[in-house]
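Just one protein chain is left out here, and the rest sit where they should.
Just so it is clear, A and B label the chains in written order, and each chain counts residues from 1 on its own.
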Amino acid sequence: MTARLKHKDLLGLETLEREEIELILSTAESFREVSERDIKKVPTLRGRTVINLFYEASTRTRTSFEIAAKRMSADAVNISVSTSSVVKGETLRDTAKNLEAMKPDCIVIRHASAGTPHLIAKSVACSVINAGDGAHEHPSQALLDMLTVKEKLGSIDGIKLAIIGDIAHSRVARSNIYGFSKLGAKVVVAGPATMIPPGIEKLGCAATFSADEAISGADVVMMLRIQLERQDESFFPTAREYSRLYGLDNLKLARAKKDVIILHPGPINRGVEISSEVADGQYSVILNQVTNGVAVRMALFYLLLGASKEEVKK
Amino acid sequence: MTARLKHKDLLGLETLEREEIELILSTAESFREVSERDIKKVPTLRGRTVINLFYEASTRTRTSFEIAAKRMSADAVNISVSTSSVVKGETLRDTAKNLEAMKPDCIVIRHASAGTPHLIAKSVACSVINAGDGAHEHPSQALLDMLTVKEKLGSIDGIKLAIIGDIAHSRVARSNIYGFSKLGAKVVVAGPATMIPPGIEKLGCAATFSADEAISGADVVMMLRIQLERQDESFFPTAREYSRLYGLDNLKLARAKKDVIILHPGPINRGVEISSEVADGQYSVILNQVTNGVAVRMALFYLLLGASKEEVKK
Partner (left out) sequence: MTARLKHKDLLGLETLEREEIELILSTAESFREVSERDIKKVPTLRGRTVINLFYEASTRTRTSFEIAAKRMSADAVNISVSTSSVVKGETLRDTAKNLEAMKPDCIVIRHASAGTPHLIAKSVACSVINAGDGAHEHPSQALLDMLTVKEKLGSIDGIKLAIIGDIAHSRVARSNIYGFSKLGAKVVVAGPATMIPPGIEKLGCAATFSADEAISGADVVMMLRIQLERQDESFFPTAREYSRLYGLDNLKLARAKKDVIILHPGPINRGVEISSEVADGQYSVILNQVTNGVAVRMALFYLLLGASKEEVKK
């Protein structure tokens, strides 16, 4: 394999070229079968060190990165905010420089503030992967979404993707708008007026306040998680009203294409943004997304840490 | 080895057959020496993934499962409640289905609610091990208790086992009643009236409010941990009174058989349910239990994850 990512880091899909995205997806496809084996492990990244630096709680993302690292035979070290010296008032950059000095090959970082992974990437020589920064980007999530669509529909080019929910606060939405539109999809976002940021179209999508309009003729419907804990913040009146207008049920789904697939980054709020019959129904590929998440992260580790050095050596 | 466990999961000893328990114990015996080597590791489960999903804090059980997995060369991933997405309101079944989608070979779960591991086992294709569910079962603890008795006394058949303490709230007691009685032991439970559930005899044991009576002629005395934090709940008057009536000291111990052995699942409350001279004395096998715990968990991983597939392959 001679293709390369152009940067040492994966910070977002906004700055990635179409060819790079395609390279990641095709690499992920080749790693997907590893997790189906009895011995779910390749020796490719033996002796590499991955640090998972999570300033926000996470089950699935941290676990997915950790499993991906281990299936590539890398050593994974977890640091979560609660046990971290950030409580001692060290600057983020100093924390990163200190971790870098232990010679990891990659730092995977999740942080509540947009731009944190970029700051760290500039400070350290090792690779940095953005595992979610505020409401900015969550590129590995969008890549696994794209991998899932490619797996189920064969291609992304020319499809219609509807993303429904709190677009304004969603790093998942943002990364997917960038990623899917670069691969030729038509992206439409929908949500209540308080959740559609003005000017979102500049990212390369259409926007509407009508879920029905977004879903009409869609090949892919992506539901976003509603943060019920934000109900007080007056973004939306009540969970029940939100659900009636924007939650995905079989009725709304009937407007989509016949073989529509339904994505959700999880964890899902059953009966809020998605009904149980839809979440568990024949069109849902939510669990395929999770499986593909491990493959995408294996591919990212491979492309960022492994490929180049290996070629030199072998 | 052609023998097998009949189920993909280990949820409790109530549903295990005598032959299955004996198979686990004999397998554990063969793994016990691995932990005595310089290189405490066998390659048997290389490339397998074990997820430790702990909704309750635990040092020894989680550590024991993690060490057992690593000594079998499996990859172990820990998820504890505090960093988990359960805070985000996901259903337990959805959490399990999501973890399953990452293709682990086994999920080890501890949860405060009885029946949780069973719910999860039904939801996922991978193996599930119950590491303690509410006041229901803690099968790996009972298995290590049985392994310890077998190691020290040679056999379980025909012995008298006294279990003393808060039987009503003890998953350890329940699993041990099932396990020991299936292997031919006579089990007597003892404790204050508030701690002996009505009808406990149906599980296959005798019951008494007198510790002395239970201990008389016992080959094995198992003391249960008293949850001092429950003193307020009026299950027992004071720690001192409990200790006088039910705590094990040399005086009470004199009623047991000459070569009695004393078990405790730990952590022990010195001077409450067990005196220090008994806990540290010649009859105590409390630390042997811990050592055997690693061996039992290695055996469980081997029997649930490794044996069958390996045979096919080799």
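Going forward, a contact is a pair of C-beta atoms (placed from the backbone, for glycine too) under 8 Å apart; a residue touches a chain by one contact, two chains touch by 3 or more.
Since the structure is predicted, the reported quantities are computational estimates derived from the model, not experimental observations.
Chemist: Based on the whole complex, identify which of A:Val42, A:Val77 or A:Leu245 touches the chain you can't see.
Modeler: A:Val77
Chemist: From the list A:Glu90, A:Glu213, A:Asp249 or A:Asp280, which touches the chain that is not on show?
Modeler: In the complete complex, the chain left out is touched by residue A:Glu90.
Chemist: So one chain is hidden, and I want to know which residue out of A:Ser35, A:Thr49, A:Ser275 or A:Asn288 touches that hidden chain in the complete assembly.
Modeler: A:Thr49
Chemist: Since one chain isn't shown, list which residues of subunit B touch it in the complete complex.
Modeler: Within subunit B, the residues that touch the unshown chain are 35-41, 54, 57-60, 62-64, 66-67, 70-71, 80, 82, 225, 228, 266-270, 287-291, 293-294.
Chemist: By the contact definition given up top, give the residues of subunit A that touch the hidden chain.
Modeler: Interface residues of subunit A facing the absent chain: 46-49, 51, 75, 77, 79, 82-91, 94-95, 97-105, 309, 313.
Here is the rule we go by: only the chains that are shown with their structure count from here on.
Chemist: Report, in whole Å, the distance between the mean C-alpha point of subunit A and the mean C-alpha point of subunit B.
Modeler: Centres of subunit A and subunit B (C-alpha means) sit 39 Å apart.
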